[in-house]
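If you scroll down you'll find the structure; I have some questions about it.
Left out: one protein chain. Kept in place: all the others.
Read from first to last, the chains carry the letters A, B, C, D, E and F; within each, the first residue is number 1.
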Amino acid sequence: MTEKRPFDILNGSLNNTVVVGLKGGTELRGTMVSYDVHMNIVLEKAQQLVNGEVKRGIGTVLLRGDSVIYISPSGME
Amino acid sequence: MTEKRPFDILNGSLNNTVVVGLKGGTELRGTMVSYDVHMNIVLEKAQQLVNGEVKRGIGTVLLRGDSVIYISPSGME
Amino acid sequence: MTEKRPFDILNGSLNNTVVVGLKGGTELRGTMVSYDVHMNIVLEKAQQLVNGEVKRGIGTVLLRGDSVIYISPSGME
Amino acid sequence: MTEKRPFDILNGSLNNTVVVGLKGGTELRGTMVSYDVHMNIVLEKAQQLVNGEVKRGIGTVLLRGDSVIYISPSGME
Amino acid sequence: MTEKRPFDILNGSLNNTVVVGLKGGTELRGTMVSYDVHMNIVLEKAQQLVNGEVKRGIGTVLLRGDSVIYISPSGME
Amino acid sequence: MTEKRPFDILNGSLNNTVVVGLKGGTELRGTMVSYDVHMNIVLEKAQQLVNGEVKRGIGTVLLRGDSVIYISPSGME
Partner (left out) sequence: MTEKRPFDILNGSLNNTVVVGLKGGTELRGTMVSYDVHMNIVLEKAQQLVNGEVKRGIGTVLLRGDSVIYISPSGME
């Protein structure tokens, strides 16, 4: 059975590419290398997206959980 | 008797299509596969809606409860 | 004596029509079938209002308490 | 001695007309019939004001404390 | 020694004129007659200011601490 | 060793000039005479800045910690 509880999605996405939406409308894509119970998230090889297009590279970035609106793993369907 | 308490709505919508409204005005439609006490929600086959029309497909997405404004199951009336 | 404490208003409105204002300016009208201590609210036969006019039908909807600004029962005066 | 502590203002305004300012800029005038420790407030015969003019009647309304910015009793000076 | 800790400023301003800035940009001037640990504040003879000019009189008003950005006693330097 | 932990910066700036940025974009400069664990801050001889230029004098002002975005001591490098 595949677990799909909220934090299972995070755990199942470790070391995979995710898209994260932040308050204020910023959207980032990168490899999720860690998270914690506050939904603080670390992305590597992160890129800022505008309308799905890459705007700039950011490298490693720590996202504060309080700012996260959604997290979408790519290619999970 | 059909239970209609707030979390009963969530439980009764598991594996069904829901529309979720987020802070900032984003609206998503997808199959709700899980939720937790913080109203963190996982949708599969999610689509972003603009004025009720599909704007883009998102696939699986974890929505942070703190960002949720409303959740509407389709076809429950 | 008619009780009018804040949660009495909610209890007295069960199964009656209410108008709920949400953060961001959305206004909904529907039949309130439940609420909880967080002011999470379930409406049935809900309609989104714009300037008091019906914009669209929504059916059943769970409103997250944190997003609620006001709740007004219709015809209570 | 007249008490003027914050919650004394609320208590002293029971069954009197108050003007309440809400987040987002909405201003309401009505008879305050109850409040609780969260500053949830019930108004009766409430009217929405725009620039001090009545925009529409609302009747009874429960205002969520978290949305309240200010409460002003009329004619207390 | 003159105490200047944050709440000393409030205590030292009792029954004096203060200017209070609120979230959303509203600025009020009035006589501070009370406050509590949440920084809920009661002003009397309050006036709403726009660019430092009086826009309208408000009389007595209870300001919710959560909405307060700054409080400035007049003429304390 | 010079301590540089977050609250050391506050302590080390007592009675010195600081620039404080507030939610909503307001920027103030003044002498910091006190702070507490909530980052409530008291400035004296405060001035509101717009694009780094003095817009108006404010005198003594209590800034609510919840509204503070950043605090910068001048001339610490």
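Here is the rule we go by: a residue touches a chain if its C-beta (ideal position, glycine included) is under 8 Å from a C-beta of that chain, and two chains touch if they have at least 3 such contacts.
Here the structure is a predicted model, which is why all the values come from computation and not from measurement.
Across the entire complex, contacts from the unshown chain go to A, F. Of the listed positions F:V42, F:I58 or F:I71, the one in contact with the omitted chain in the full complex is F:I71. The missing chain lies against chain A, touching residues 22-24, 26, 33-36, 40-42, 44-46, 56, 58-64, 66-67.
Within the entire complex, the positions of chain F that touch the omitted partner chain are 4-10, 21, 23, 25, 39, 52, 65-66, 68-77.
Here is the rule we go by: only the chains that are shown with their structure count from here on.
Counting only chains that touch, the fewest steps needed to get from chain B to chain F is 4.
Interface chain A/chain B: under half of the residue numbers present appear on both copies, so the contact uses mostly different residues. We define each chain's centre as the mean of its Cα atoms; on that basis chain A and chain D are separated by 43 Å. For the pair chain D and chain F, the distance between C-alpha centroids works out to 34 Å.
Listed for chain F are no residues, as none touches two or more other chains. The touch graph of the protein chains shown is a line.
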